[in-house]
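Below: the structure, in structure tokens.
Entry: chain A
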Amino acid sequence: MAWDLKSDRPIYAQLVEQIQLMVVSGIYAAGSKLPSVRDMAAEAAVNPNTMQRALSQLEGDGLLYSQRTSGRYVTEDVQKIMQIKNNLAADLIQDFLEKMNRLGFDREQTIDLLNHVTKEEG
Partner candidate 1 sequence: MSDSILECRSLVKYFPGCLALNSVNLSVPKGRIVGLLGPNGSGKSTLIKLANGLLTPSSGQILINGMEPGIETKKIVSYLPERTYLNDWMSVRTMIDFFGDFYQNFNKSKAYDMLQRLHINPVDRLKTMSKGTKEKVQLILVMSREAELYILDEPIGGVDPATRDYILDTIISNYSENATVLLSTHLITDVEKILDEVIFINMGNIVLTSTVDEIREKEGKSVDALFREVFKC
Partner candidate 2 sequence: MLGKLLKYELKATARIFFPLYGLIFLLAALNRLFWQINAEGLMIPRVIMMTVYIMLVVSVFIITLVVTIQRFYKNLLGDEGYLSFTLPVKTHSHIDAKMIITFLWSALSILVSIISIFILVADDQSLTQFSLMCGDIATVYHKLGLSAHLIALELIVVVILMFVSSILEIYAAIVVGNLAGRHKLLAGVGAYLGFGIIEQIIASLLIQGFGHQIMLYYDSFQLVQGAAAVVQPFEMTLLVLIVFSLFLCAAFYFFTHWMLNRKLNLE
């Protein structure tokens, strides 16, 4: 997955989101080892300190954990990952509903429209 960083928001916040995404989508599987900070920073073309800061926050959130000697791992707690996945999904849906609302669709209309569009695609 390519790192996609916008220029108007703090970089570390965007890194946090994208790493979360990578974990819940299974690019970094539960219990797997992460590359070194330096490698991840080089891959995302960001400052290692910023990457470090993002990873530390994710550690604080419990999504990652580090072992003093061997490096940093994704949590083995699948429940935790699912929870974050659900949170992300909920946020997305909330965001979507808000935008639809601004277009003038209320909740019912939105759900109808959604059903309609997915059927057409299917």
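For anyone wondering why these and not others, all candidates are chains of the complex that A comes from, given by their letters.
FYI, a contact is a pair of C-beta atoms (placed from the backbone, for glycine too) under 8 Å apart; a residue touches a chain by one contact, two chains touch by 3 or more; residues count from 1.
This structure is a prediction, so every number in the text was calculated from the model and none was measured.
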item: Candidate touching chain A in this complex, from 1 or 2; value: 1
item: Contact set on chain A toward candidate 1 in their complex; value: 5, 7-13, 38-39, 41-42, 44-50
